[in-house]
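Heads up, one of the protein chains got dropped from this complex, but the rest are sitting where they should.
So that you can tell them apart, the chains are marked A, B and C in the order they are listed, and the count of residues begins at 1 in each.
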Amino acid sequence: MLNFVARRLLAMLPVLLAVSLLTFLIASLLPGDLALVILGDQATPENVAALRRDMGLDQPLWWRYLSWLGHVVQGDLGRSFRTGQTVLQAVAERIPVSLQLMLMAEFIGLLIGVPVAIACAARAGGAFDRFMTGSAFAMLSMPSFLTAILLIYLFAVELRWLPATGYVPFTEAPLANLRFFVLPALTLALAEWPGIMRVLRSDMIATLQEDYIALAKAKGLKPSRILLVHALKPSSLTLVTVTGINIGRLLGGTLIVETIFALPGIGRLLVGAIYTRDLVILQGVVLLVACGFVIVNFIVDMLYAVLDPRIRHGHA
Amino acid sequence: MTAPLLAIEDVAVELPTPRGNLRAVDHVDLSLQAGRTLGIVGESGCGKTMLSRAVLQLLPKKAKLTGRVMFDGEDLVRLEPESLRRLRGRDLAVVFQDPMTSLNPVLTIGTQLMETIQEHLELDAPAAKARSIELLAAVGIPAPEQRLAQYPHQCSGGMRQRIAIAIALSCEPKLLIADEPTTALDVTIQAQILDLLAREQRRRHMAMIIITHDLGVVAGRADEVAVMYAGRVVERAPTQALFKRMHMPYTEALLAAIPKLDTAPHTPLPAISGRPPDPTRPLKGCSFAPRCSYAGGRCQEAKPVLTSAEVSGHLYACFHPIRMTEGIEA
Amino acid sequence: MMQLAARPAPLLNVDNLVVEYGLGNKIVHAVSGVSLQVARGETLGLVGESGCGKSTLGRAVLQLRRAKSGRVMFDGEDLTAMEGEALRRMRRRVQLIFQDPIASLNPRRRIGDIVAEPLIIAGIKDAAERKRRVHEVLSAVGLDPDLVATRLPHEFSGGQCQRICIARSLVLNPEFIVCDEPVSALDVSIRAQILNLLEEMKARFGLTLLFIAHDLAVVKAVSDRVAVMYLGRLCEVAPSEQLFARPAHPYTALLLQAIPVPDPDVRPAESVAAGEPPSPIAPPSGCRFRTRCPRADQRCSAEIPELRQVAPGQFAACHHPLA
Partner (left out) sequence: MATLELSIQDEEVAAPVGRKPKLGLLFWIASAWVAIILSLAILAPVLPLQNPTDMDMLERRAAFSGEHWLGTDGLGRDELARLIFGARVSLTVGLIAPMIGLVIGGALGLLAGYFRGRFETLVVGSMDVLLAFPPLIFALAVVAYLGQSVPNLTIVLGVLGIPAFMRVARAATLTLARREFVIAAEALGASHARILLRELLPNVILPLLAFFLLGVAVTIVVEGALSFLGLGVPPPMPSWGSMIGEGRDSLDVAPRLAFLPAAALFATVLAFNLVGDTLRALTDPRQGAL
């Protein structure tokens, strides 16, 4: 099992390296000169040339990438020339917000998706199954920014139960904090549960047609045990891989939801950086998010290997 | 003759398919005494597996079942789910064809054995575990103790089928249904599994139904044999009578079409011409008529009913039976 | 390299073929040094249990799977040394029939195009000529060309699909056909039809066949000589009658004794506890059957037995042959 982990760990390094290269190359797509953009109105030919030398912009591309990478590896992702904050500080400040949002969304998504999937699979083709599959399908076609608008209109504008925007840290006022998070988390969760439900449902329906389920019935086991142990256990494995992929979608979703609900998370930091052309922050955040995503997927793969006995015993 | 342990009375199974309703089992009557072995033989699509699923009440949801399945005095078709559930795995057990798919890949062998025992016999975990080890040893599994913690993918095909048999025998069933138990196994392993089944059946004087397409498997192992074609039992007889003095042309043709070890190479095989019956287009007359060399006018018109021949227990469904001693047409 | 009795040069001569492939980080020793010959017009049966490497050997002979070492001589030409165009031209003289007839036909193409495909690949441009050839082979295998040519594979039964595959393999007038378990997936009644058809096609087109199967009775029905394979190696080769009457290798005897005979008078012999075949990833040393052989001794684990003649035309790879 250990060499399996080591092998996968080694395979992850080139991916991270390639991710850093791609992030760096995106920045070089900028038409015109970065120095000009940074100095903006105080751009006189002298200080533009001086800035270019400081940032090494006059060096060849590969040199700039290597020096940038050198800094990154030591944790220095550069400093925003708009806010003066380093990228790491800016991100560190905002991670708790995004993390709380994503965890709440994923939790609610699982809370709705898993039981519904099991109920649908138990009576596949029944009225409940057709209704839930239909509504899941509709929810999948509902972009999160549409759901956000609907929820705001309903709960904030019309019913005035919940605030449309605003934030207070959990440590300061847990209850108020949760009130701010209900609508954003619900928006994301409504986009999450259909994906979870459809994968688990179709997997369980396929599992329920396997011979070993027929044998479980022939052994006279209780229907609940057949559904929740014999059928759910093998199917839940694919759920683990789906959650890995969902996190990528979730990151995209948080970006929109944080912007609409004005939550100071990483997503909003990114959008803000684009509006203010704060290109150092933009590049730093994109790199961190991508690397975070690769690491999370690596962890999900390991979790899958540990859970599935067929892989755990090297029967790859 | 005491009442049979199992009596299948006029059972029919109809399955809706995209190409129209398919009558997989077409009014079958079969019975089996306790402790005896019945072989059910037929080519694929003849309904033999669907018949076994009807007995076990494991038919697909959409299937329509008519008729009665009397088991130990109870009609399983009308038994309410809870008592049917308590009976399955306890008095009525099954072994499926493919050992690769009949064991749950993510549950240990121990779990899958002990859950059956604890479901039906009031044994606590240690007692159930001891019984599981004893069962695994009885079916010839080396080092049964360690085997409990292993997963199915760590065992060979033959080993898994032995485990499936151990599971089936775990609660001393009165009837074991073996649905093509050795089709997915190699010939040397098949011989070992068939011997194991025969030995365990003798030791536990258990009734057994062996379902197979291989006439050789039933020849040496079944007390009686029923031949199925297009959803119907076309002949049923004690093994000796069925192989030596069959009355149904299909049985004769089926036996002749099998290459034998003692026939010389390159001798043309008397093949059965035509195509297997299409279940969605049932024929008015005898379903074997289009391929039968003895078929006459009457065969196209009506379906021959199972009539008994001179040897008791020898039934056949044919208007022109062969090898009849009196030579009169039924 | 052992010498056969004086016979015409064999059409196919496999010399010490070794085929291995990787499975995860392990190596599967599928074929470990097999040598066999097939004379022109002969049918050589190749029999063995699943996982013994017989299908791998069949595909390696046709260069569909590259061998690690050893040579395959076909009509004096070394196929293992051939590449690209030369090999492709050679393929017209050798054909392959598979076990699963339905999976052997592209579900999206009409039967007429499927059977004509070999002609197109061989570069026969004249469409009328192609149509004639297709009609000829379809009729030869007992199918009505006009009814069949325009239809799709899913409209036919297993038996009919196998007939179509046989037609496709005959359309280029090949000399040699590898039949890889051609009837194992078919029902008993249809199986007999296809076996008879293969025999008839062999006579009519003067074919040489390598017939691979796990069912000994089926192999005996069509083969002049039979080779028995176990875990990547040949353990016995003999004329059919001789092999079934007086098997020389203990494994052949075990196989024969295990076959269920469709006759109630033949009491099934109590199977000697012969255990399970080991995995080809870690085959036993010396004779690979020793772990299941009642006659195994110290020499069997030390020294790999060579295939030597134990009776006229009968060869066995065993230190203690039965004959």
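The criterion applied here is as follows: a contact is a pair of C-beta atoms (placed from the backbone, for glycine too) under 8 Å apart; a residue touches a chain by one contact, two chains touch by 3 or more.
Since we're looking at a predicted model, the values are computed, not measured.
Visitor: Specify the residue from the set A:A6, A:I26 or A:L103 that touches the hidden chain.
Guide: A:I26
Visitor: Given that one chain is not shown, which residue among C:E199, C:D215 or C:E236 touches it?
Guide: C:E199
Visitor: Return the single residue from A:I205, A:L263 or A:A305 that touches the missing chain.
Guide: A:I205
Visitor: Considering the complete complex, identify which of C:L23, C:A81, C:L147 or C:A302 is in touch with the unshown chain.
Guide: C:L147
Visitor: Please identify, in ascending order, the residues of subunit A that touch the omitted chain?
Guide: 14-15, 18-19, 22-23, 26-27, 29-31, 121, 124, 133, 137-138, 140-146, 149-150, 152-153, 157, 201-202, 205-206, 209, 248-249, 251-253, 255-256, 259-260, 270-271, 274, 279, 282-283, 286, 289-291, 293-294, 297
Visitor: Counting contacts across the full complex, list the positions on subunit C that touch the omitted chain.
Guide: Interface residues of subunit C facing the absent chain: 59, 62, 64, 87-89, 91-92, 95-96, 98-100, 103-109, 117-118, 121-122, 142-144, 147-148, 151-152, 154-155, 160, 165, 168, 193, 196-197, 199-200.
In this text, only the chains that are shown with their structure count from here on.
Visitor: If you take the mean of the Cα atoms for each chain, which one ends up farthest from subunit B?
Guide: Of all chains, A has its centre farthest from that of subunit B.
Visitor: What is the distance, in whole Å, between the centres of subunit A and subunit B, each centre taken as the mean of its C-alpha atoms?
Guide: Averaging C-alpha atoms per chain gives centres 53 Å apart.
Visitor: Could you state the distance in Å from the CA-based centre of subunit B to that of subunit C?
Guide: 32
Visitor: If I count partner chains per residue in subunit B, which residues reach a count of at least 2?
Guide: Residues of subunit B never touch two or more of the other chains.
Visitor: Please output the residue numbers of subunit A that touch at least 2 other chains, ranges allowed.
Guide: Residues of subunit A never touch two or more of the other chains.
Visitor: Enumerate the contact residues on subunit B facing subunit C in the complex.
Guide: Against subunit C, the touching part of subunit B is residues 43-44, 140, 156, 158-159, 186-192, 194-195, 213-217, 219-221, 239-240, 243-244, 253-255, 257-273, 275-276, 291.
Visitor: Given the complex with subunit A, which residues does subunit B contribute to the contact?
Guide: 56, 58, 85-90, 92-94, 96, 98, 101-107, 115-116, 119-120, 151, 153-154, 164, 167
Visitor: Can you list the residues on subunit C that touch subunit B in the complex?
Guide: Residues in contact with subunit B: 49-50, 157, 159-160, 187-193, 195-196, 199, 214-218, 220-224, 240-241, 244, 254-264, 266-268, 270-271, 273-274, 276-277.
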